[in-house]
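Removed: one protein chain of the complex. Kept in place: all other protein chains.
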Amino acid sequence: MAEDKAKLISILQGVKLKSGKSYNEIAEQTGLTNVYVAQLLRRQAQLKPDTAVKLKAALPELSDHLLNEMMKPPVRSYDPNLIQDPTVYRLNEAVMHFGESIKEIINEEFGDGIMSAIDFYCSVDKVTGVDGKDRVVVTFDGKYLPHTEQKSEHMVSKKKLPGSQ
Amino acid sequence: MAEDKAKLISILQGVKLKSGKSYNEIAEQTGLTNVYVAQLLRRQAQLKPDTAVKLKAALPELSDHLLNEMMKPPVRSYDPNLIQDPTVYRLNEAVMHFGESIKEIINEEFGDGIMSAIDFYCSVDKVTGVDGKDRVVVTFDGKYLPHTEQKSEHMVSKKKLPGSQ
Amino acid sequence: MAEDKAKLISILQGVKLKSGKSYNEIAEQTGLTNVYVAQLLRRQAQLKPDTAVKLKAALPELSDHLLNEMMKPPVRSYDPNLIQDPTVYRLNEAVMHFGESIKEIINEEFGDGIMSAIDFYCSVDKVTGVDGKDRVVVTFDGKYLPHTEQKSEHMVSKKKLPGSQ
Amino acid sequence: MAEDKAKLISILQGVKLKSGKSYNEIAEQTGLTNVYVAQLLRRQAQLKPDTAVKLKAALPELSDHLLNEMMKPPVRSYDPNLIQDPTVYRLNEAVMHFGESIKEIINEEFGDGIMSAIDFYCSVDKVTGVDGKDRVVVTFDGKYLPHTEQKSEHMVSKKKLPGSQ
Amino acid sequence: MAEDKAKLISILQGVKLKSGKSYNEIAEQTGLTNVYVAQLLRRQAQLKPDTAVKLKAALPELSDHLLNEMMKPPVRSYDPNLIQDPTVYRLNEAVMHFGESIKEIINEEFGDGIMSAIDFYCSVDKVTGVDGKDRVVVTFDGKYLPHTEQKSEHMVSKKKLPGSQ
Amino acid sequence: MAEDKAKLISILQGVKLKSGKSYNEIAEQTGLTNVYVAQLLRRQAQLKPDTAVKLKAALPELSDHLLNEMMKPPVRSYDPNLIQDPTVYRLNEAVMHFGESIKEIINEEFGDGIMSAIDFYCSVDKVTGVDGKDRVVVTFDGKYLPHTEQKSEHMVSKKKLPGSQ
Amino acid sequence: MAEDKAKLISILQGVKLKSGKSYNEIAEQTGLTNVYVAQLLRRQAQLKPDTAVKLKAALPELSDHLLNEMMKPPVRSYDPNLIQDPTVYRLNEAVMHFGESIKEIINEEFGDGIMSAIDFYCSVDKVTGVDGKDRVVVTFDGKYLPHTEQKSEHMVSKKKLPGSQ
Amino acid sequence: MAEDKAKLISILQGVKLKSGKSYNEIAEQTGLTNVYVAQLLRRQAQLKPDTAVKLKAALPELSDHLLNEMMKPPVRSYDPNLIQDPTVYRLNEAVMHFGESIKEIINEEFGDGIMSAIDFYCSVDKVTGVDGKDRVVVTFDGKYLPHTEQKSEHMVSKKKLPGSQ
Amino acid sequence: MAEDKAKLISILQGVKLKSGKSYNEIAEQTGLTNVYVAQLLRRQAQLKPDTAVKLKAALPELSDHLLNEMMKPPVRSYDPNLIQDPTVYRLNEAVMHFGESIKEIINEEFGDGIMSAIDFYCSVDKVTGVDGKDRVVVTFDGKYLPHTEQKSEHMVSKKKLPGSQ
Partner (left out) sequence: MAEDKAKLISILQGVKLKSGKSYNEIAEQTGLTNVYVAQLLRRQAQLKPDTAVKLKAALPELSDHLLNEMMKPPVRSYDPNLIQDPTVYRLNEAVMHFGESIKEIINEEFGDGIMSAIDFYCSVDKVTGVDGKDRVVVTFDGKYLPHTEQKSEHMVSKKKLPGSQ
């Protein structure tokens, strides 16, 4: 299945290349974040019906077959060697070195919970620093999810198991 | 910090041992699932104020200092060698061997999303099989979280970044 | 052999896709759990003769050759990268973080033993939480197996080794 | 907890050393396999009440406190570096190199199932080879466990979840 | 040295705890990002002289000795098991699953280069989503660094090596 | 070479399948252990000339070419993922959890040495347990090899190096 | 994509082979470091337009298609087994054994920062040692990057997030 | 136990240091290979009674307690980080890079078998190369062990299992 | 490239097979060690011009093309799974278990340095042990390399960097 996914990505990248459009331009035309457009074209996200129409408008070479494939729930994955890439490594380095600090601030400001990676937005932006030089801004924006207190009365599946415990 | 956590757990386990109560009995008295009680006494979950009162009633030897410690957001962790334990290995084996099947059924029945491990309940129950023998039932009950479609207009943090992109 | 297995799974998935049936529907028609149906179609379980008849009824496109292949004892396996998939990771996270608690409750309620992953049932269900939202319920139901006390007189193979020890 | 276990093992080994008895002698006096005696004195198995009496008879220096500790369900574990030991490595080499063959013969002679490592006996014996030289015989004797066919009607926990699926 | 660092962090965290201030409050009073304050108190960043004055004002219990220790270049590090923590894992998951997409957008918008993790800012913010729920926003803001074209005439160290090549 | 080996195994397995014989039946006809027959047909052992005649008698479809290939010293190997298979894992679990005990008994009963995995026999047998249920017996029978005391006068290669040391 | 990269590298190496030129000769003709030329021909660096002209002059067999491919931002990567190569291992050994010393000297002479691997030059030179023997000199020359003090007022992306914190 | 071993080694090394003797000198006086002497003083080999007398003569400070400890079967082990040491790495590099060639020559000259690492001698010698420079000669001298053909009639343990197979 | 190497090795092994000569015979005819001949035919060593003539004489089927390929500097490598092979594992076991002892003897007899794996000879010999049985002797003979004292005045590359430090 990994091979099928690789082939599909290769075709999708080819369609984008022919279109001459950047991820930002497609994002503009579809109302999506630029990262999400790239995820769609790498089969790391599911294309929704309404968005399929807009994406087809932005990339008219996308066949119905391709659009259908893109509308299936994908198997999310990555090549473990991706960590070798300097761009990805720097992001990983930041996460691991700053991880405990980020966790503690979430605990202080929100409570005992996490930032969801599922109800989640990501974008890459270009800003100008105070020294006038270009800076990359990667924004991770995820819903706060508190760890549930596991009360038996709230565990619906449990209540349906009469006589258990 | 790992050592502090280990010491605290050791003290909490001692309190439980003295009380002579099982996790199930404490669960009964506090209205929590049995697994969650065990997690509280292993500092893998945060004790909430209302529950602190009930837990104190169930385990009167718990000092205020201990209760206060239990009310801090914990650092969730495990010893990687835990996988050697036959009970834990069997669970892990089931997850890895049945994983793709579980994922596909979630996709079919719910859509492109996951079972949350944060808005999540877990319990262990004892039932009698059709052969009259004891069976262990481990229930994982987590909220369904659909993968968000990342529309720029819904990404609040992005809208606040004027002129970006 | 891994390739042969992959090809066979691909064909089996194609048969299911054409049938337009969900795992739940096939489960209903064959009297199996939904997860087990998926395991059969991924060659992670052996198809039994009686069930072969029911499965053929549910998926008439299954050729005799395919049914025969499905009736061989499979080599159970998984791609180690499967852990990258968010659904599988969440399950694994739960097992590792809750593992010691589950073990201790089994010890308290059953004795010194484990939950079998062989005499084992698994199903995925959809329930509605107290907040009215969908929840995924994964049930692991395995026979309790006590660790044997290894008495020489009960070790049949030993008694047949005259003069040993 | 790992440290507590290590200390306890060290004390138990000291008791055995003082007694001057070999594992085989203690096995003889307690009716256990020699490997199981060693497992008890390494806290890798739970001492049962009846056997506690016999073990006390064989090793009178075992205090009640020690016997009580030995009667708790142990956390089974091993040091991953144990694989470096030539004796252990040779066993591991045999398992990995002969593993597929053993699996296939089990499949042919028993069906689609495994040898249990829980309902399991192990002993080490000394025999004389056809060349008159000493040979080590390690016997693994485990119950055959067939992989269950997961029929919904036999999954008791499922039947208690009315309306599920 | 790892132990010395752990002790120092423990003391610094104690000072903060006594002060009753959150990372955000200290950030406000020192003009730093909240994540950077946390990094300083975990010895993952070097305290600069001007900021030492402000930090002393915000946390008067910080002794001169502690401030001096904080002004040394730290050894940046993390416990590899930190990845077990659900908050950190979710960030890591996002980086690995979105990594190639982020790289490609940087290539399109900036050229062949990376986001620095050294000339780098990080903050955690709380925003309200379109559904009125809390969201965590983690911002990574790093200088764009183009991969240098390695021209001999620009390699100063090379020019000083007369006769080389 | 790994591929060549895989192809050869596939052909050998095909010959066995066609013959309709089990490993046990071929073992009976060739005077070998059942595991060893399986090893021969997986190219994990070298076929000896005398045995080649018997094997040809048991499996007449084995061509001379195949027999010749089977008579070469094989490259012994295994797929590291084999450990995922529940049958193999259970064996490995037993070896790792019982390893130190087995080593100590060998030391007590034989001296400072190991069980050879080269001068080694392995068989799988079916016995009936005291509960009347089937049990799998895996026997490892290896020559005891004492660790040599390295005396210079016994090190022949050293004596031939005049003037060394 | 890894395969495409491997094929392209193979073609580029073929062009160089046919030309009969060494990396040093091409470096001389293009004004690049010898290592950088090799990186270009391994697709580990992006060919810049001005240099493309010079490289075409040095290697006239390079087609426009190849030059175009070389002008895309590459995916930087390496085979993890490369560490087996003695030349690469020796370099790695030096980095790991001398790493802390190098870090401390950078801290003393430059401050709290690192040597960039992006704004970076590398060359291999041949010199004659004091014993008259050939020596390999590998020079790493990277821009010094100080770790930024993360002041909120300098974090441009933060200032654009009004009302945050 | 690892700690106990480390302490014992430290004491043994102290005794040797005080004696002012080299491994070669002790080897000369005890009739052992130099490597084996070092192994004894690192508790990687068992001291035999006859040799204990000679070793005591060579190192009179060895107490009876120490000699007794040295006469127990040791747990053979090594620190996995030992591979970092350049001397050990070079040996490992040679084994891995030359391994297949060594195996093939053993197959050609001896048959299908291995060099034992148990019935094994090792020494380190100093010779003068053809260029007049010092060379290190490490000799591995192990008994040739042919892989056994596993004939049932030769498997003594099997013959004692009446009715099996 | 790994594939090209594998194909080339396969062809070279075919040439040797056809010749009917053993590594020892070719070694005799070319004046090389037997291991080195095997390394040449596995492309783990570079064929030198003078030796090419002798090798051609010993293996006349070697085409000029093959000889040319063998004269290129090879990429030295190995399959990490090679460690599974019992022959290679035993060698590795010896290196890791005896490693510290070998290092210490080198330090005592030679000084602070290592045995080179580059200026290095290796051979496999057959000798008869004191018990009249065959023994395998693997000899590693490498130049002693002392760790250099890094004096600035001897670092030629440094002296050419005027004004540095």
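Order of writing sets the labels: A, B, C, D, E, F, G, H and I. Residues in every chain begin at 1.
Just so we're on the same page, a contact is a pair of C-beta atoms (placed from the backbone, for glycine too) under 8 Å apart; a residue touches a chain by one contact, two chains touch by 3 or more.
Bear in mind that the values here come from a model prediction, so they are computed numbers and not experimental data.
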Omitted-chain contact residue, chosen from H:V15, H:M71 or H:V137: H:V137
Residues of subunit I (touch criterion as defined above) contacting the omitted chain: 24, 27-28, 31-36, 45-46, 48, 51, 73-75, 103, 107, 111-114, 116, 118-123, 125-127, 137, 139, 141, 145-158, 161, 164-165
Residue ranges of subunit H at the interface with the undisplayed chain: 6, 10, 79, 81, 84-86, 125, 127-130, 135, 137, 139
Residues of subunit A in contact with the chain not shown: 84, 86, 89, 93, 96-97
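The criterion applied here is as follows: only the chains that are shown with their structure count from here on.
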Listed pair (C-E, A-C or B-F) duplicating the D-H contact set, over half by residue number: A-C
Computed distance of Cα centres, subunit H from subunit F, in Å: 26
In subunit I, residues with contacts to at least two other chains: 76-78, 84-86, 93, 96-97, 117, 127, 129, 135, 137, 139, 157, 160
